[in-house]
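Partial complex: the chains shown occupy the same locations as in the complete assembly.
A, B, C and D label the chains in the order they appear, each numbered from 1.
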Amino acid sequence: MSKIYKRPHALVDVPNHYCPGCTHGTIHKLIAEVIDELSIEGKTIGIASVGCTYNSYDYFNVDMIQAAHGRAPAVATGVKRANTDKIVFTYQGDGDLAAIGTAEIVHAAARGENITVIFVNNAIYGMTSGQMAPTTVVGQVTQTTPDGRNSMDHGFPIRVCEMIATLEGSVYIERVSTHNIVNIKKTKKAIKKAFNNQINNVGFSIIEVLSTCPTNWGISPVDSLKWVEDNMIPVYPLGVFKDKNMEVK
Amino acid sequence: MKEKLLMKGNEVIAEAAIRAGCRYYFGYPITPQTEISHYMAKKIPELGGVFLQAESEIAAINMVYGTASTGKRVMTSSSSPGISLKQEGLSYMAGAELPAVVVNIVRCGPGLGGILPSQGDYFQSVKGGGHGDYKMIVYAPFSIQELYELTVKAFDVADKYRIVSMIMGDGILGQMMESIEFKEEEKIINYDKSWATTGTEMKRERNIITSIHLDPNVLESLNNRLFKKYKIIEEEEYMAEEYNCDNADIIIVAYGTVARIAESIVKEEEFGKFKVGLIRPITLWPFPSKILKKYNPKAFLTVEMSLGQMVEDVKLSVNDRDKVLFYGRTGGNIPTHKDIVNEIYKIIEKYNKTGT
Amino acid sequence: MAEVIFREERCKGCKLCISVCPMKIIYTKVKLNKKGYYPSTVTEIDKCIGCGNCATICPDCVITVEK
Amino acid sequence: MEDHHQIIISGFGGQGILSAGKMLAYGGMIEDKYVSWVPSYGPEMRGGTANCHVIVSKELIASPILSKVTALIVMNEPSLEKFESYVNQNGLIILDNSIINKFSVRKDIDVVAIPATQLANEMGNVAFANIILLGKLIHKTNLISKETIIESFKSILPEKKHHLIPMEINALELGMKF
């Protein structure tokens, strides 16, 4: 008998603290599988950020650094520049990356830092119990948009991939989702490619993963998958926004 | 033979860092310390190191956090408003016990203020401008030669204690030139850095650099451990220079550029039967309280380029805080020789009148 | 024939596995686990096609699938 | 005090004030004296005034910031106004009277007026004015030797200006002889 699915080695064998059905857990697994498949566990350094995954260092079986809110790309820059032979990734939420961390992600991309950014967009601040994120969709009710986000008062959602794609330093940008099996598999492929880019010294890759927050969305985990499909994908279309590698070929 | 060079303070900081084995510099331009960056931008890449102009002071301190996490010697520099922006990062570094050297060439505040010399960031540096209980070692050199020596030392001490050490100077020190002699080579001690996150190579348990501990007992024990370390530093690392303090009637307490002026007074001026001495704190934290406590003059005159910051530590140190007087100038004005001499005469006059 | 193993003490009862099982053979138990959740498990294992969907989505890495 | 020279050089930004000061300090250093050089700095220099405080001394230097000077070189009016009072009794002021038209300085000091900018212009480059004044200074004070200051040109001037050094030497001599 062959294993169809077993826990990846790069995922520490402990229960995680995420809410039931939160796809942060699913994304963690994908990253760990990729680390296994590329045999880079021993030379990977992960940067955890501030959000529900602040302690993802408890879950990834690699050296990990916990970074200040929004600053993971700067921390990653500091790590990678001083350790060019190591594989460095950040794991950041949408509040972390697209709000307080805007300058850091834009400039890491502009500089073309040879790092891998996993950007988990769940359209909300999970950790702090459900405030509007820059990625909250118009109409979405949150603790700070009690009548739903309206663009007049609260502005428009930021499409990170589209924005980063304007920066010459970025080489691979893809938006993927975890709302069903097909897309989870695509997500893994994208993550793998992003790590591979780094291994090949190609440069800055960012994978935006649409993810759920059943707790703060106030719906069940299964309904949350549907919510991603119905409410997020129309605003955040999936696909490759840039692949310089491809262009070159 | 050692070569003598004529160099700017800011350049000396950069050169000293390089000699101390620092190969990573992250910074954001701000007057009056830009020459540190300019020097690094030229020199570090030639040595295979990295000079990187960050998008902001915040990015710079977090890059430092990243490089320091991997156990490499690393530095950033800035000036007052830029240092304010680094406060969160500095608190994180304290929490994660990361060693690094941070330079603050202080300018006038508050706000955008001015670019002239000041000592208005004493409280920020020494008491903790960031949140939470933590300390940095703060060096306050007063000459170019000392700037070099203390910068080298700052790297050693940072590694030794896993702490941030700060070089605090003012615009004068950063901009001025004096002759300087470098040692042939600096002895660099390689402290244990088995805590560093450089990849497990599948040979050890993973390392984690973090400052968050939601369990209050875990966090409290970190706090207590940090404080134990700080106590040791308070015992071991304080530095000050004493000039003419034995039997002094009046002791000036001043650091950095102001201490230069005070020294010239102590050397050059006569005040009748009144003997005037100087204590020059070289470390601002740990504050050299023990040195101050040795003396019982009629008065301590604290002189600062601020409206009174170090004076609190002087009061907390000396045996009779009522004897502590203060004179300060701000806005980029440097207390002149004459200013200070006047203050001394005021003290003498008052003493002659009232006996205290 | 496939084998699907649930580490029930790790399960948070989110039902994502149930929602992606093409054979609809995963169900929720009626007894709370130690964590206070109703865990999922598989019935009629012989119907299982070993697709691995359940394991792929499970955020808590509860499920192992062999074939 | 022959052994303790405290000098301020002051003028407009762009007149080579700071590098003139550096040359003195550098020269002092290679003659094994204690030296310091403190510039004014920052954006106010743009079009505004620039100055530097230079000490060349046989003794360890206490304060590098001067409140009295043994010699003052000034290249514009505001600088003269600002620093005249700094000069010691029997001190020296060297001024460029092609820029400073009216001056009525204290009687207790030695004032030397040289139309340095005009002379330099005649040499073909106003940028030599500072060197002419420096020439006068070392001639009057013996602060450092002519050879030393010439040596300092190489060190202080950027590479791309080294071809001007022969002219700088002419300017220096012009000043010394004036």
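In this section, a residue touches a chain if its C-beta (ideal position, glycine included) is under 8 Å from a C-beta of that chain, and two chains touch if they have at least 3 such contacts.
Nothing here was measured: the structure is a model prediction, and the numbers come from that model.
This structure file describes a complex whose protein chains are present as A x2, B x2, C x2, D x2, with one copy per kind shown here.
As a working rule, only the chains that are shown with their structure count from here on.
Per-chain Cα centroids separate chain A from chain C by 26 Å. In this assembly, the C-alpha centroid of chain C lies 86 Å from the C-alpha centroid of chain D. Distance from the chain A centre to the chain D centre is 62 Å, each centre being the mean of its Cα atoms.
For chain A, the set of residues touching two or more other chains is empty.
The multi-chain contact residues of chain C, meaning those touching 2 or more other chains, do not exist; every residue touches at most one other chain.
Here chain C touches chain A in the complex through residues 2-3, 10, 12-16, 18-20, 35, 37, 50-53, 55-61, 63-67, going by the rule given at the top. Only residues 23-24, 26, 50, 52, 54-56, 58-60, 62-70, 72, 74, 88-89, 92, 96, 197-203, 206-212 of chain B touch chain A when the two sit together in their complex. Residues 41-45, 47-48, 54-55, 57, 60-68, 71, 74-83, 86-87, 103-104, 106-107 of chain A are the ones touching chain B in the complex.
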